[in-house]
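In this view, the complex is presented without one of its protein chains, the others remaining in place.
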Amino acid sequence: MRNLTPHIPQLFMIVFLLIMAITAVAAGIPSMRLLNDSMIRLAMNGVLVISLIPMLNVGAGINYGLPVAISAGLLGMSIAVNFRIEGLIGFLAAVLFSILAGWVFGCAYAGILNRVKGREEIAGIFIGFSFVFLMSFFWAVAPFKNAAMLWPIGGKGMRPTIGLTAYFEKVLNHLWAVQIGELILPLGLLAFFGFLGWLVYALFKTKLGLAILAVGENELFARLAGININKTRAYAIILSTVLGAVGICVYAQSYGFIELYEAPLMMAFPAASAILLGGSMGRKTSVFHAILGTFLFQTIYVYTGPIANTILVPEVSEIIRVILSNGIILYALLYEGRGKTYETN
Amino acid sequence: MLKICGISKSFGNQEVLKSVNLEIPPGEIHGLVGENGAGKTTLLNILFGRDIIRHSGGYSGEIYFDEQKVQINTSRDAIELGIGMVHQEFALIPNMSISENIRIGREYVHQPSEKILGTALALIDKKQTREEARKILQKLGVNTDVNLKVLDLSVSLKQFIELAREISRENLKLLILDEPTAVLSREDAQAFIKIVKEIAEKGTAVIFISHRLEEVIAVCHRITVLRDGNIINTYQRDQFEINRIAESMIGHSLNRASRPRRVLEEKSIMAFRNFAVAMPGELIEDLNINLYQGEILGIAGLSGHGKLALGKGIMGIYPTAGHVSIGERILDTSNSADALSQGIYYVPDDRRETGLLMDHSIMENIIFTALQQKNRFLKPSLFSLMSRIDYPASTTYSINSIQTFDIRCQNIHQKVSTLSGGNQQKVCLARALAMEAQILIVSEPSRGVDIGAKARILEALSRINRELGTTIIMASSELDELKYLCDRIVVLYEGKNFGILSPNDDDLTFALAFSGKRKEELCVI
Partner (left out) sequence: MVRKLTGILLVVVMLLSLVGCGSTEPVQDDAGVEESSYKIGIVTPTLSASEDEFRGAQKVMEKYPDMIKHIVLPDNFSAEQETAITQITSLGDDENTKGVIICAGYSGILPAIQKLKEKRPDIVVITAPIWDDPDMMSKYIDICLDTDWLERGVTIPTKAYKMGAKTFIHYSFPTHMAKELLVNRRDKMKETCEELGMKFVDISTPDPQTGSGPSAMLQFLQEDIPRQIEKYGVDTCIFGTNCPMQDVIIAKALDLGFIMAEQCCPTPTQGFPAAMGLEISSEDAGDFDKLNQLISEKAAAAGQTGRLSTWPIPVGYFLPEFSVEIAKDIIDGKIDRDHIDMEVLTSTAQEVAGVEVNFNKLKDEIDNYYLIIMESIIY
């Protein structure tokens, strides 16, 4: 019999979700639409969550500096919008620019994190926060020309939100979307998400991937095997940043707006919650953890809102959801801590 | 004073103390000697109530202290009974001053404040604490500012402060000294011993542990020899004879077999010149040796004398000085990749910490280094970093390795953390083989390994050497296995090359060499 204790949060969440799903049907909420929503949410948030994996596995902890990666993605998308590249090509161009920006930002970020080894998480929070404000200055003066991106009154500096309707709003969501009855399968979106997931999965089957895992698990061992620790860490951090940059592109195309200025500030926390919920125990986090975690975390949002608004007093629902998801994350963190103490004994 | 009856202790199913009896009257300095792993430290840990004893299931047998049967569960119990211990690794708080360290937990307090606030919250009388510390140190012949922080002191001064802390206790009845002179210079050691003698004269019993046999003989009233958890003999003062004690320490082992000697061409493939490694507690200084092609070179010596540092120095884990050359080329010892590229491979002694990826499978552990350094087991690709692992080749190779080394496991995907020590060691060797190393450096290959696996590991090393022509440097605390495998054995004493012995030399020669003595010198005495 396998020991199920480490999976209690996931099991608990799944049971909770099942109850929600049944309640939703009973309350007459169109359940197909909820299912649709949860699929879209999985893919649009999933890439950001997957982007945490390389850094987790190299032993740099949860990437609370995700705003750095997100800023890179925002820059990439802004460039694409500035040149008015539309449709799927526009999206792919945005992804390409984001990768380049993510690579540059990632190098700087990795340089800093390699100097604060062991305190990456707290350093990441501060780097992320300060970077967002640095970027706010940049957005206010960025020399972009497309008037659809600029402040409506002053005509200078970027708007806080840029609508993507004319460019690449929902291009992935609508790509190869197949309608089965009431259910719309966003195949293109899922395929893109699946492709990125496969890339990360495949990464850990390569020489570099194995080195990343080794550095994360046992730095001394890796050193004995002749691996350049800082370089490997840098690769992992750059990879995380690039993936995060692509992640925000996927998110933005689905959401329909590019959100600048302070919007990236809190983006790291839902992603971190999701991966913890998925059962990540630090190093050796798999794509499966990320996908499961995102699905559970986001689907709870999809279900609690409407159900609570129909059945419960609205404000209570929100409070219950916050207590529940944060409590489960706390449990996951506690369990993670416990796993560590077992090891040392 | 202290009487121990039938103390036994096992860790897991390994019995480290087998029904030990010992009696020490007040005022006696009792020497306790034995090889590494003979059970000395375990015995001390029991007496001092260390946590590790309780956590690993306690001990059996009885301890009498002052004719009273006692149960020592924690260090606190031991201290309350009047047992003091000077630790091998310093139990001092670096950021506190000398006086604070000496009186820690027993500070002088202002009487009124104690009455009001209770003992725990009473105000410390710093002046008296300092004054007392100064007096005690003076008694030890140390004149120093007691306000200095311990962190700024020299190693030998720290040792004196440990001693001062113990002897300043009013109720001290039994003092345990675990290798107290190991870090002291000869002069300091003599001063230290003088103090110990004075303490004993006042009626305190002392247990004295040291690897310096001549020191033990000089200071102790009686000497007990421990071997493999048994008390071999207790010698009275008139029976002291250094080679007799050395012989009973090493004993007569079961495996006396020796391999046929061979004559090797003295062709140097690796040379150490003034090589030094700054590994804390295992320093190597000024080492000059040549390694001959195709030989197995043993490195022997007691722990703390540097035998574990050689491999770690070459692989860049600790800073080094001097140089190591392979042929004409000088090795970059700051980067393990350079050593690996020169065909040097190191199997570390601490398998769990540095030798294995415990969370990964047997296969991944076997292929890891060869994959990273030699691009073996990879599918061809444009960028070698991004090339994918060739699973069929890795699987075939790993299955072969499992058979060659007789690794007992369910399959190659089992996590190495679930393997026994011996099988883990075999995995390490299999990885070394995958590297096709020219020079293999093995540290303590049979530590924590059961007898059956040990034989197989030694056999494998021998085969790697004879069949593949790999030159091997093997550091070990087990003299038997060194004698069994090696062509030459370097004995390190205090980090220096004491001499190169032949495996055919008798155990006595080795035992003396370990304590820094030569047979000839003894004859003179």
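What to note about this one:
Labels A and B are assigned to the chains in the order they are written; within every chain, residues are numbered from 1.
Please note the rule applied: a residue touches a chain if its C-beta (ideal position, glycine included) is under 8 Å from a C-beta of that chain, and two chains touch if they have at least 3 such contacts.
Owing to the predicted nature of the structure, the values given are computational and were not obtained by experimental measurement.
The hidden chain, counted over the whole complex, makes contact with A.
Within the set A:16, A:126 or A:257, the residue that contacts the chain not displayed is A:257.
Interface note for the absent chain: among A:7, A:115, A:156 or A:205, the touching residue is A:156. Although one chain is not shown, part of chain A still touches it, namely residues 29-30, 33, 37, 41, 104-105, 107-108, 111, 134-138, 140-143, 146-148, 150-157, 159-166, 255-257, 261, 263, 265-267, 269-270, 273, 301-302, 305-306, 308-309, 314-315, 317-319, 321-322, 326.
The working rule: only the chains that are shown with their structure count from here on.
If you average the Cα atoms of chain A and of chain B, the two centres end up 48 Å apart. Partner chain B is touched in their complex by these residues of chain A: 202, 205-208, 210-211, 213-214, 217-218, 220-221, 223-228, 235, 283-284, 345.
Taken together, the chain B residues at the contact with chain A in this complex read 55, 315-317, 335-341, 346, 348, 353-360, 364, 368-369, 371-373, 375, 378, 384-389.
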